[in-house]
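Shown here: the complex without one of its protein chains, the others still in place.
Chain naming follows the written order as A and B, and within any one chain the residues start at number 1.
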């Protein structure tokens, strides 16, 4: 195998600690992913990406940097990738989905905040994430208090720029978000030394839309009653979309979709007849957080869609490609991004409507509302979502969890009981 | 005792090349992360069915694919521990 240790060293990584991660990841991935029966052949590409997750892609980022390019890290689906690409930089969505980083995060953060924030902070502090180490700048946002304050700490370790996301959706908020996008444009131009021209931005908008369409196509295949792909696999693909080379990702995902659509025609399914269909709704699941999907799919049910940031919130709604002037395009971006229904907004009725619509579109038998521990906005919003789902006659189960192994047995019991209840 | 069978490579390019040839020949394969017991580095390996070994050796010969050898590993049921 190619040796990336030299590259990792150059990135200032803690090789010994990182090695612990390298040791457990193949086993975890093998147990969760490779033991699935009847997987589509096209999943080989994503196996490859995971196998090379801290290797080949990091090498590609390094090559880009060698030629003077910049790498920019993001954590949220509100940060417009289009601008990063138009500035000639590479954007990577950083993961933060592992218990591995919690301990280091808790060195500077209180224990009772969300594991995602603790994990990304820990990943940077411990120098064990080569993506983080490759970043010239991080773009944060103000989607929750924990993140907002963590940026201030992170800024000591890596240049951290923060976008101020409005938390209501009035006319003036759209205007304000457009201004924030303009500010980010300036910042990225300064960082990269490249001017974001109208032409470059328009190309980037088209590229990101193609990526969204590939993911939409993937999710459409999951509406079939004979499921051509497991929820776990679909989740993995969404997660990979955040850091893979966009063109390659689009090509490989569309190739997989060809296979999936062919499977649907032939009736090749990964689910057993009569298995329950579950819609996941809630907080993002960053790599390698596959916990809830694994529990559900080893309990005899299938996940058919995710109303999460690593699901539909990432790719629903395209950016309008008609405008070609800078003002027009920035407005189109603001309009598209501010349509995302995140729990940080008030009021947020749109999310209730999304969940009910998705449950119907994907013919879900029930919703599992999954919230990261201490994620106040999603935790609190459950009350209204539960009410709306009950009114719509859709059964729902609430789970609050972190990345650890401790509560797997309990969650298993709850999920099984929920499946027995709706059975 | 049951075994899993893997082809290891020097570089991912060799691995992808092998995958391409296997696909052409309709031989079932899975790209996997290299099992730690077989190599200390992260990277790709190809898992194959034992019955295809002869055909695989032929392909390696025919296309002159550089491999680090064919390996077997005892299959163990490992409890999944989330990290």
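Rule of thumb we're sticking to: a contact is a pair of C-beta atoms (placed from the backbone, for glycine too) under 8 Å apart; a residue touches a chain by one contact, two chains touch by 3 or more.
One rule holds for everything that comes next: contacts and distances are computed from a predicted model.
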item: Record-based protein name (UniProt) of the chain missing from this complex, from "NADH-quinone oxidoreductase subunit M", "Benzoyl-CoA reductase, bcr type, subunit D", "Proteasome subunit alpha" or "(2Fe-2S)-binding protein"; value: "Benzoyl-CoA reductase, bcr type, subunit D"
item: Chains in view touching the one left out; value: A
item: Residue among A:20, A:195 or A:417 touching the omitted chain; value: A:417
item: Contact footprint on chain A, counting only the chain that is left out; value: 400, 406-407, 409-410, 413-414, 416-417, 420-421
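By our rule, only the chains that are shown with their structure count from here on.
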item: Rounded Å distance, chain A centre to chain B centre (Cα mean); value: 30
item: List of chain A residues in touch with chain B within their complex; value: 1-5, 21-32, 34, 41, 44-45, 47-48, 50-56, 98-100, 288-291, 294, 403-405, 408
item: Touching residues (chain side chain B, partner chain A) in the complex; value: 8-12, 15-16, 19, 23, 29-36, 39, 41-45, 47, 68, 78, 80-83
